[in-house]
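Only one structure is covered here, and it is reproduced in the block below.
The complex is shown incomplete by one protein chain, all other protein chains being positioned as in the whole.
Per-chain residue numbering starts at 1, and chain names A, B and C are given in the order in which the chains are listed.
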Amino acid sequence: MAPDLLWTLIAFFLTILVLSYVLGDNALFRFIMMVFVGISAGYAAVLIYYQVLLPRLIIPLMTVPAPGKAVFIIPAVLGILLLFKLSPRLSALGNPSMALLTGVGAAVAVGGAVTGTLFGQISGAISPFDLAGVQGGGSWITQLLGGIVLLGGTVCSLAYFHFGARKKDDENTGSQPVLIQIPARIGQVFIAITLGALFAGVLSAALAALIERLAFLINVIKPLIS
Amino acid sequence: MSEIICPFCGAENPIEAVACFNCKKQLYDDVDPDASPPPRDEMEWLKDFRGFADDRSAGTIKATEADQSSETGETTTGDEESDVPEWLARIRALKEDETPAPAEEEPVEPEELPAYLGNEAELPDWIKEIKQGDVPQPLEEAGGDMPEWLKNMAGPDELPAAEDITPDLSMISPESGAEGGIQLPDIPYDLPGEEPAEVDLGQFTPLTDDTVDEAVDIPDDLFEAIASQPEPEQPPEPTSAESQDDLDWLDTDITQPEPTEIKEEQLTDSGDLPEWMFEPAETEADTVPEPGELDFTTLDASLAAIDGENMPAAQSEAALPDWLLEDEAENFANQAEFQSEGAPNLEVGEMPGWLHAMRPLEAAAPELASPMDENRVEPTGPLAGYQGLLPGEGVVTQYSRPPVYSARMQVTDKQRIYATLFETLIVDETRVGAPPAEKSTTPQLVLRMSVGLVLIGVILMALIFNPGLAASPTLVPPESVVFYDTLQNLTAAATPPRVLVGLDYEPSLSGELSTIAASVVEDWMAGNSGLAFVSLNLSGPALADDLVNKAGARVPAYLAAERVINLGYLPGGATALAALAADPTRAAPASVDGIQAWNSLLLQGMVAVSDFDAIVLLTDNTENTRAWIEQVKPAVGSTPLLVVSSAQAAPALQPYVQSGQISGMISGFTGGAAYEQLTQAQNGSIRSYWDAYQAGMLLIAAFMLLGSLGFGIMNIFRRTKKA
Amino acid sequence: MITLDGVLGLGVVFLAIGLIVILHMLGRDRDKPAFRKIAAFDALKNSIGLAVENGSRIHITLGKSSLTQSTNASALAGLSTLDRIAQISSISDKPPIATSGDGGLTLLSQDTLRSAYRSVHAPELYDPGRGRLAGITPMSYIAGTLHVTTHEEVSAHVMIGNFGPEIALVAEAADLAGAFSLAASDSLPAQAALYAVADNPVIGEELFAAPAYLGGSRSHSASLQAQDILRWGVIVVLVGGALLKAMGIL
Partner (left out) sequence: MRAPLSTAIAIAAGGLTLIGLLIPADPLLSIRIRLVEWAVALAGVAGLVAILHLLSVHWRKLTARRNKNFNSAFLLIAFIITFITGILLKPSHPTMQKIVTHIQVPIEASLMGVLAISLTVAAIRLFQRRGGWMSVLFAISALVFLVIGSGFLSASANIPVLKDVLAAVIALPIAGARGILLGVALGSLTTGLRVLLGSDRPYSG
């Protein structure tokens, strides 16, 4: 049997077994899921070794001359310390490595949130109000109205998430002032519309995946039938 | 009418019978066959009563002594109140008031004792009497023929030394015992009959060597005293130290009214009690504490606390262990018998009518029904020869019907109304509702299965027959138009463009994205563009190769080996992108094949991301696209960022499109189909799926509409039902 | 190269730090600030109580975001939530189980469980097997989490982190198993899918409020208050910027 056909048959049966989940959870599906987790973990381990550790740690440590080595020794040591996480007794030795990882990660999250999303979205929200450069040949009134609706929607959606509330007795949850409740309600409308649109998008993507899989099954069966 | 069952032949005899009419045997062990039986109405109840007195502890002796005095004609005290027995006071109280005093109604609750002590108004009559100071009086009167040791116990300040007391105990005469007994309050009269049983246990505990050793040092003369006791199994009396401890223990009882605590204190503190008293108590410690005995000690203590002048009596009584009080009671019993036997001609004391009238009431109480003679010797059975055993058959013969008391509760109308109100309040709580039906997942599974099968069936039909009914989209979103224009402009340029392609979709969505991206990559290939693939996910490099192979197969003229380089996987997500934006040659130095990418023909001379003519992002997730926009876009300046996105990410990416951070975008099958319309591609890959896609989308919409309507209407009905 | 965005960004960061620190210092433990009611978190508290009562397990899944990705903030919030839940349910017969789709996140979930048990003086409850990697790729992570859903006697699933819409498969499996499910994600597609599938969906920013609503430390409340202040700052900037733009000044 040609290796390509073998691979195709493997893909064919895997597709059928996974789609059998539509009929309910079953032993074959669970078996396939476990195999899948194992294979993806194996593939990831190989990729991490060849594309992360080898080029970023091991090779530089072996090739880079002494002065520059120190730069690679630190992550190597931290990496070795991280291996102690496998031992419940010695796992604390890996904490500094995790601390560095977490600190850098937090910084990346903060930097991205500020320069990327905050500034990006604010400039995006106010850009329709640039009446000087009306896009697409549309009238400036349409653009302004559109901008106002979107800005209003954005502001109200933001207001919906306001957490503060009036303290009632000793409870830590209370009601919000009307000044916030009204925009919050309007914000809910926009959020519901957005979630609905996103849901349709997710359904569309998932349906596309299903169609592609079913088309694959047909393509495999067709030659066998004819 | 009660009957007596013969313990020997089981024949029933009338209650007044002394000997069984059937077997002619004595029905009572404690009746001397030689002695002429006294008239029933005089002696029978007295015998019972004496028996009762025998098994009562010291308190009862007051009543016994009163009877005896009625026989001997001896008056105890001049105080009228004092010679009225407590039970008589109770009967009077009963006559006066329908509701009996709690002390007589039920055994004294230890918890209530402090209240008793604290609140004088609630004190039972007997305690009031003591408080009136009529108890010490007999002590003074009896002082004449009081033994020396008892005189010494006049007051707490004159407490005699232990060695003075201990030997004299052996010389206690019935009289002195009686005198001593007189001081004792009649508390045990109200106590259940189990209490003496416990005392018996104490008496029957064998005095082993261990116990002797463990006991607080017992002087030799104490053993002589034991030997001089009428019963050989009488335990040794406490030493002076113990009696002193007893006094302390009395005091502590006030502060610790809890019966169990008191008992434990007695049990645990071996200094308080000698070992022989300690052990049996231990055996009973496991059983439910007997309020009787505990009340006794506690109340003694309360006596001590109530009035300072009562101390002598309390102390003298407390100084004497239970078994000694028992012994005094026996002496009375023996004396009474002795008198009845030794002086048959003596005129029998007249039984007062009131005493006779109340006797059935006494007989009714179970403890009164069992006369126990400590002198009786077991005639038969394995315990033959033992003295002071509980007479089983004797008890059998003494059963009598308990009196019937009215159980009717007298409540006022107001109380009844409150009760009814309360009942209505709790009726819902007490009603057992039907258990909530367990949520069944079967309908959901059936719905899931049927929806899945229908959807798959419809898609399969559309794929197999491909009717071509679905019209290609003519509405093309502006961002797709920008995408198309940018691509066309770049590929139309004199020098083929070099494009950085970020492959950032998971295998799960490769069905959608590889299909859309294939036509885009084909167009880049058609313009002989140089493509450098970089991926943010692990499967990316493999998916990139697969995409290039698929697209390259449709553009035979394109030399993929020269024009395409796969920079592989960029670990670190946003940080890797930041590194890529800062210095691509360091972030992705080599290709997946291990070639130094930036020295290759394709990427030669490139040092920054901005050197690329365009950045094309094939993505299925918003976050990584955001990372590209946040980290890479600022570094590339005017270089266009074109996005081919999955339909699931498109709405979330719209803000970035509108803000101009994304130059152009194709999203989902719809965007892909629109792009194919723009490129006029004849056999685009999306076209083959279009019918199935549109049918599937409309079917899902129909399902959703039907489901929403159905469940929405059901909800409305449910609400109206509730209303 | 110093850019205006960078300087402004630094200003925003220092403003946020100042707000958090000041509000943290002003806040008192006894007089915690009041927040609006979020039904999902009330339901979560109840389900934790029920899980402790009936001796079933609570499953917290932290998503697939790598620590080096900008989406890791949701995972960090998930870790704080895991810490609180582990503390609250420490008296349960079955300690909670945490799954994740990233290596670093897995190790952090183990550390979080360990420190949570130490803080309630029950270090013996810690079992590294309770903080595990479900799968290293996004879909294998879902596959591994599905396995936990069906095999670990879980009565409550708490999904807090960065997911794809495929997390809906886990929420559906939880629903079929009759288990409670609370789902919060910073990913918009995942939020949309979970809104339809999960029992108690948490929308957008509410995800970051989970630790404070579960009775977290004063700093959690302070950061929520700071978020509110910054929110109105952003609203003011939006409106002001729009006006200035319309007037051609900006």
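Methods note: contacts are C-beta pairs under 8 Å (C-beta built on N, C-alpha and C of every residue); 3 or more make two chains touch, one makes a residue touch a chain.
Because the structure is a prediction, the values reported are computed rather than measured.
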Key: Touching the absent chain when the full complex is considered, from A:Val110, A:Leu144 or A:Ile218   = A:Val110
Note = Contacting the left-out chain: of B:Ser472, B:Thr585 or B:Ser610, that is B:Ser472
Inquiry  = So one chain is hidden, and I want to know which residue out of A:Val149, A:Ile182 or A:Ile221 touches that hidden chain in the complete assembly.
reply    = A:Val149
Task = Tell me where the left-out chain touches chain B, residue by residue.
result = 444, 447-448, 451-452, 455, 470-475, 477, 506-511, 539, 541-543, 545-546, 566, 568, 571-572, 575-576, 578-579, 582-583, 586, 592-594, 647, 651-652, 654-655, 658, 668, 670, 673, 690, 693-694, 696-698, 700-701, 703-708, 711-712, 714-715
Task = Considering the whole complex rather than only what is displayed, give the residues of chain C touching the chain that is not shown.
result = 1-3, 6-7, 9-10, 12-13, 16-17, 20-21, 24, 66-68, 70, 73-74, 76-77, 79-80, 83, 102-104, 106-108, 110-115, 128-129, 132-133, 136-137, 139, 142-144, 147, 151, 165-166, 168-169, 172, 186, 188, 191, 193, 195-197, 199, 203-205, 207-209, 217, 219-220, 223-224, 226-227, 230-231, 234
Remark   = Missing-chain contacts on chain A, rising order, are 7-8, 10-12, 14-15, 18-19, 21-22, 30-32, 34-53, 56-57, 71, 74-75, 78-79, 82-83, 85-86, 91-92, 95-118, 121-122, 124-125, 146, 149-158, 160-161, 187-207, 209-210, 212-214, 216
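What we mean here is this: only the chains that are shown with their structure count from here on.
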Inquiry  = Please tell me the distance, in whole Å, between the geometric centres of chain B and chain C computed from their C-alpha atoms.
reply    = 35
Request  = List the centre-to-centre spacing of chain A and chain C in whole Å, with centres computed as mean CA coordinates.
outcome  = 15
Intercentroid distance (Cα basis), chain B paired with chain A, Å = 47
Ask   = Which chain C residues sit where two or more other chains touch them?
value = 5, 66, 68-71, 136-137, 139, 165, 176, 188-189
Note = Multi-partner residues in chain B (2 or more other chains touched) are 445, 508, 538-539, 571, 574-575, 620, 626-627, 630, 634, 648-649, 651-652
Task = Give every residue of chain C touching chain A within the complex, in rising order.
result = 5-6, 8-9, 12-13, 32-38, 66-73, 76, 104, 107-108, 110-111, 114, 126, 128, 134-137, 139-140, 143-144, 146-147, 150, 165, 173, 176, 188-189, 191-193, 195-196, 203-206, 209, 224-225, 227-228, 231, 234-235, 237-239, 241-243, 245-246, 248, 250
Inquiry  = Per the contact definition, I'd like the list of chain A residues that touch chain C in the complex.
reply    = 25, 30, 33-34, 36-37, 40-41, 44-45, 82, 85, 88, 91, 94-95, 98, 101-102, 104-106, 108-116, 118-119, 122-123, 125-127, 129-132, 144, 147, 151, 154-155, 158-159, 161-168, 171-176, 191, 194-199, 201-202, 205-206
Ask   = Considering the complex alone, what residue numbers of chain C touch chain B?
value = 3, 5, 65-66, 68-71, 136-139, 162, 164-166, 175-178, 186-189
